[in-house]
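Working notes for the structure below.
For this view, one protein chain was removed and the others were kept in their places.
So, chain A:
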Amino acid sequence: MNPESAHVETKIVDGVHYHQYDIVIVGAGGAGMRAAIEAGPGARTAVISKLYPTRSHTGAAQGGMAAALANVEEDSWEWHTFDTIKGGDYLVDQDAAEILAKEAIDAVIDLENMGLPFNRTPEGKIDQRRFGGHTRDHGKAPVRRACYAADRTGHMILQTLFQNCVKLGIEFYNEYYALDLVMTDVDGVEQPSGIVAHDLATGELHVFRAKAIIFATGGYGKIFKTTSNAHTLTGDGVGIIWRKGLPLEDMEFFQFHPTGLAGLGILLTEGARGEGAILRNASGERFMERYAPTIKDLAPRDIVSRCMQQEVAEGRGAGPHKDYVLLDCTHLGAEVLETKLPDITEFARTYLGVDPVYEPVPVMPTAHYAMGGIPTNVAAEVLRDNTAVVPGLYAAGECACVSVHGSNRLGTNSLLDINVFGKRAGRNAVEYAKGVEFTPLPDDPAGPVRRMLDQLRDSNGTERIGAIRKELQEEMDKNAQVFRTDESLAHVTEVIARLRERYRNVAVQDKGKRFNTDLLEAVELGFLLDLAEVVVFSARNRRESRGGHMRDDFPNRDDEQYMQHTMAYLSGDPQSSLADDHIRLDWKPVTVTRYQPMERKY
């Protein structure tokens, strides 16, 4: 039956619950909650999150949030803009970077005014520290731009935003997994009309009808094995958009953070190097001096990660297998480590049994941040092609690609991004919702999700979720990590095709309704397979090296051909195993305002 006739706020039809809100936000991390704080007071708003809000991975962010407050030394948003563009290897849309840097100042002040306990200067102002790629006067020297709260900046942001959501009485649907975006054909144009979500506690389906929908579902680092990302970062939101036939932008660009705990991937913030820690090879040499003579260990992440891999490849790695380098914090002293970097000090002690006060810590690059994602304009509106927007659909945070990060994000620019564009998404969604009526829902909007879940639950297949996921992650690490070649990418393309075949035969062991995390892991694996495929397909097509995408077979940047964003479209049967059959790539021009591309030296 068509629930359209039922205008009541909550109604159960054929076992499906129907709700109606002006605005539905999917995701309760930093971006989602920042949007909610903006939207809640102006429109009836619901936030749907597969995790309790405070479990979101924004809480894991450590080092800081950039803003040219100039609290401790001269700084300007214009320098911040330039650093962001250069850091992103000129694939950044410069108008967006300017907005990011300008609005950074208010974004940080907003958070402080909401209660965030930043570290303070002796005058009681927000303290700031150095971070990779952030410089004074266009690259002259590192600048103190990162506002921070010890090495728990993300935790404090997440808590502060949650606290303010509680204050405003924002409605949360926690442990609800959004699994589909409902689109309705209105005069030949597909318009968003709702979200279908699975309530983990009951196993029941809910349709959230809304005028405006904001995606804020975070990243998808779990396509890799070694990653700083949470188990739940499986790219569901990006996957949902992809399956709707909407484009994904710059998916080949994934950031590998230099300092993951060796073998584990748990992050040690760049803030450690901001405070003076040094990377050393087996012989104790400060090797970054050779590669980036001006800013050394504070070069951007793509560069440092490559240098580390190179040190190891050339036999200068440390440890019994010469397979990692060392992060030396010993000269910082116990005081700095305990007060400014307490959490990472504890991570090293707990997980590696290494005490950073006395010993250097084994580190290697770890998959960290998705630069690519759902393309949006600077109003956070989702794009359906290079220029046209999908009315009423917004995206913000790591799932989105504005693009302010281009091919390599600077540290501290993501906590900034989620606040600046989360706020914009919330504000613009309210404006939009005020001016439109609800789009009608199609018949049985939950049908496709119900069929997908039934099929997974009822399958008597023989494949196990864990085995497929493990192989995907291991092969992605081997073939699509810091260094890539056509050969490695072709190989992992074949692996993914095979895994997609096997996925069709996957079995869920838990057949129950309530808290069926087995079932949801199967769904998440489906998204991982889709996204890994797009990442690799886009990476193969970019025959140059730029930012986070390093092709050993095409080691140079090629502005002539490739200073453009990749736009990937689902163009055929999404179920087919071969990427060639269902992915089409296109280009989108980069917005250049005042900075012409230069060679990227540090």
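Everything below uses one rule, namely that contacts are C-beta pairs under 8 Å (C-beta built on N, C-alpha and C of every residue); 3 or more make two chains touch, one makes a residue touch a chain; residues count from 1.
The rule is simple: contacts and distances are computed from a predicted model.
**Q** As a check of understanding, state which of "ATP-dependent DNA helicase", "Tungstate transport system ATP-binding protein", "Fumarate reductase iron-sulfur subunit" or "Pyruvate ferredoxin oxidoreductase alpha subunit" is the UniProt name of the chain not shown.
**A** Options "ATP-dependent DNA helicase", "Tungstate transport system ATP-binding protein", "Fumarate reductase iron-sulfur subunit" or "Pyruvate ferredoxin oxidoreductase alpha subunit" considered; the missing chain's recorded name is "Fumarate reductase iron-sulfur subunit".
**Q** Would you mind spotting which of A:I12, A:V186, A:A201 or A:A490 touches the chain that isn't drawn?
**A** Checking each option in A:I12, A:V186, A:A201 or A:A490, the one touching the absent chain turns out to be A:A201.
**Q** Looking at the full complex, which residue from A:P41, A:P293, A:G333 or A:G466 touches the chain that isn't shown here?
**A** A:G466
**Q** Would you indicate which residue among A:Y291, A:F438 or A:F515 is in contact with the undisplayed chain?
**A** From the options A:Y291, A:F438 or A:F515, the contact with the absent chain belongs to A:F515.
**Q** Residue-wise, where is chain A in contact with the chain that is not depicted?
**A** Residues of chain A in touch with the missing chain: 51-52, 54-57, 59-60, 105-106, 108-109, 112-115, 117-126, 149, 152, 155-156, 159, 163-164, 166-167, 201, 230-232, 266, 320-321, 343, 347, 350-353, 464-467, 470, 508-510, 512-518.
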